[in-house]
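The complex appears here minus one protein chain, its other protein chains still in place.
Read from first to last, the chains carry the letters A, B and C; within each, the first residue is number 1.
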Amino acid sequence: MATNQHLFMRIIGIVTLFFLLAPLLLIVVTSFGSEPTISFPIKGFTFSWYANIFAQDTFIQGFITSLEVALLASLTAAAAALPAAYALTRKRNRMNRFLENVFLAPVMVPEVVLGFSLYSSLVIYAHFPLFISLLFGHFLICLPYSARLIIAGMRQFDGSAEEAAWILGSSRLSGFFKILVPNITTSILSGFLLSFINSFNNIPVSVFLSGPNVNMLPTAILNYLQNNYDPTVSAISSCLMLLTLLFMLLAEKKLGLKGFVS
Amino acid sequence: MATNQHLFMRIIGIVTLFFLLAPLLLIVVTSFGSEPTISFPIKGFTFSWYANIFAQDTFIQGFITSLEVALLASLTAAAAALPAAYALTRKRNRMNRFLENVFLAPVMVPEVVLGFSLYSSLVIYAHFPLFISLLFGHFLICLPYSARLIIAGMRQFDGSAEEAAWILGSSRLSGFFKILVPNITTSILSGFLLSFINSFNNIPVSVFLSGPNVNMLPTAILNYLQNNYDPTVSAISSCLMLLTLLFMLLAEKKLGLKGFVS
Amino acid sequence: MAALDVKNLALSYDGKTQILNDINLHVQDGELVSLLGPSGCGKTTTLRSIAGLIKANQGQIFVNGKDISKVAVYKRNFGMVFQSYALFPHLNVADNVAFGLKNKHVREPELSKKVDEMLDMVGLLDYKKRFPSELSGGQQQRVSLARSLVTEPDLLFLDEPLSNLDAKLRVEMREMIRAIQQRLKLTMLFVTHDQSECFAISDHVAVMNRGTIEQFDSSEKIYHEPATEFVARFIGYENFFSVTKSLDRQHFLLKEGQVFKAAGASPNSSSLTIRPENIDILETQPDADGQNILPGEVLFSTYLGDSYRYEIQTALGTVIAVSSSDKKYPAGKAVFLDFPSRKLLGLNK
Partner (left out) sequence: MAALDVKNLALSYDGKTQILNDINLHVQDGELVSLLGPSGCGKTTTLRSIAGLIKANQGQIFVNGKDISKVAVYKRNFGMVFQSYALFPHLNVADNVAFGLKNKHVREPELSKKVDEMLDMVGLLDYKKRFPSELSGGQQQRVSLARSLVTEPDLLFLDEPLSNLDAKLRVEMREMIRAIQQRLKLTMLFVTHDQSECFAISDHVAVMNRGTIEQFDSSEKIYHEPATEFVARFIGYENFFSVTKSLDRQHFLLKEGQVFKAAGASPNSSSLTIRPENIDILETQPDADGQNILPGEVLFSTYLGDSYRYEIQTALGTVIAVSSSDKKYPAGKAVFLDFPSRKLLGLNK
């Protein structure tokens, strides 16, 4: 059975890989096509669709907004998750279990509902500025990723090293920053990267909390596609893939991708 | 510092809870409002928006499509992940590590790119039926969740129990089904539930692979909102939240939520 | 170093179950005292309470006569060696050892000098730049020892420091700890569940059971004169005979009707005990008066390398005897057991 097993797995692997990779490759190829609509095989070769990205103000501005929002949301989520996770992992009582669920809960609310409810309450009802609302929505998206990885990292780290630091004359605060934090940087960074990618690529929340001058890149792409079907979208998709790939390679190299994909 | 720590964490917890729960509660409340547009506080009380859900063919049909697609995609993903995870966890070599990354990869492709590429290749280029393409996109969404949880479950299960079964006269196939599978049902079910919820609520892939008669509920809601801002959306959002909540309670009760939120 | 006094230490997490119960300890300056007991007896909790890692509900802790019960853990000037080594994974060996000194604001060149001296003492000077993950368990434990000694603490705590090491290393490490302790005249409190480790290393031993100290005495006294059946069992006595009443200063009537002479037992002993290796196995009934002689039948034997261990069926139940004679008695063999009256100890309940 061992070899049958292996064969079966390879077939699944190859089929998955094909149906996952072929469409992605197709996008990359069509982004260089000279025809005015996306077509395959391509007739001529051009870089003009890549140039066109920069002609579209909505993409440039979307990219900048995406960077800003993803960065700020990931940072604040990590900053909030770090002390919270510390308090949570030191003691295991009912209150802490409840709070842990709160920190991990947003991931379970259907994102369309989350986006719609934030839009209705923060933007329409409370008249929060759109950018602040968007940022808060993305903070909620990022929090579970950071919290999950930091909690896991702290659970894994032997608590007696911290106790040793106290006995050797470190206060609790100093032990936290000198001993605990340096030993869970991988978890903190993984959580940050995962937050960033998810926030950057998010659609359901961003689509509700966008408006004039506040539009993230994925929603800008979606909007553009409603009126155009030209290879500019292929080009920008290729750029996004390239960025994600670079990001992942960096993460794999620096962090060993620990807890990153899985 | 211990008490400061605790206080700080509570403040973060309460703020998060407030900004997460208040908007959700607002949606529930407005779904009962009698005004023709969403407003708060509500002036009158009515169930008519819930009744209106059933008057909108697009919601009913979207719900049915969502159920079908999420169910089929989760099931096929689990069926594919089970033997693949088994082969992967038995031996740790380069080929298997590569294949493991393949099974977990879809989660790392920006969903807007995944949706757009599947639409361009499967629907436009290869002329696959829309429903099949949608199903395949959701299979890709589900696969990482099932694979991740089943792989984790198998890693955790003591392999010598299977060896004991072989020595006691079970073939490899019989050991797999009689010993391994019954001991990782929690992982299998958790993976299935997580797949199902993510598939059911997905927007970025569904939005590209929808069309006449093939439309999932979240995209139907999105479409509806582009022309209307009446409490019907609040009502259907409330229903979705209720469903998710029931689902989670069921999962917590049956599976102890093991590896479900985290 | 310093003397330690613990007075009436008590701990309960829920106010109902008593984890520690009226713990009293006196450790002299330069002495090594062990807390010995099975897992769950409270020995580690006692150590952690004294160190300040756990807050006791009640009791005082005095170091050189000064009450430090209210002093924060990081101001107590103690050292501690953990079972899990508890090294700082992100710091190399030298930085691990220097950590406590830096907290005390010791500066270069004194810092490096002290670290080097200490690493030299534990034989790891060549490993200065290594990281904990690159060291074996024994090496990690030596770094841990160096790290806790370099700050010249008033007291050194060792929490089962050897139990993650293999048998050979365990003997080496315990001799090294004992040698350093005697050379530097350190005051140490050592927690272990291993009686041979405990006897090899300690000046005094506190045997703990269910949160209380059952006996606190010198190693020799604990070994030869266990006070209670629990202590006796824990340190390797295997035969226990219930006493119905004492007939005179030396003779005891057992539950089963036999009379045993026990030369040193107190008249109010509730049971008698003897080590398996102190019972003599005879093939024929001796000519003597037959006192302390019991007939029996060999049930089962085990080869121990230098001796045989027998389970022998007697009128007093199954008796465990160990004989270092080269001759092996087969199962079923009828023998006579001689219980030397000086080796029979009296126990309280």
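We adopt the following convention: a residue touches a chain if its C-beta (ideal position, glycine included) is under 8 Å from a C-beta of that chain, and two chains touch if they have at least 3 such contacts.
Computed from a predicted model, the values in this text were never measured in an experiment.
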Interface partners of the hidden chain - shown chains only, full complex considered: B, C
Omitted-chain contact residue, chosen from B:Thr58, B:Asn101 or B:Ser170: B:Ser170
Selected residue (touches chain absent from view) among C:Ala200, C:Leu254 or C:Ile293: C:Ala200
Residue, one of C:Asp5, C:Asp95, C:Asp116 or C:Glu277, that touches the chain absent here: C:Glu277
Positions on chain C contacted by the hidden chain, ascending: 174-175, 178-179, 195-196, 199-201, 219-220, 223, 235-236, 275, 277, 300, 302-306, 309, 311
Touching residues (missing chain, whole complex) on chain B: 158, 160-161, 163-172, 174, 179, 182-183
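Here is the rule we go by: only the chains that are shown with their structure count from here on.
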Touching chain B and also chain C, the following chains: A
Pair of chains with maximal C-beta contact number: A-B
Intercentroid distance (Cα basis), chain C paired with chain A, Å: 55
Centre distance in Å when chain A and chain B are each reduced to the mean of their C-alpha atoms: 17
Multi-partner residues of chain A (each touching 2 or more other chains): 171-172
Junction residues of chain C, two or more chains touched: none
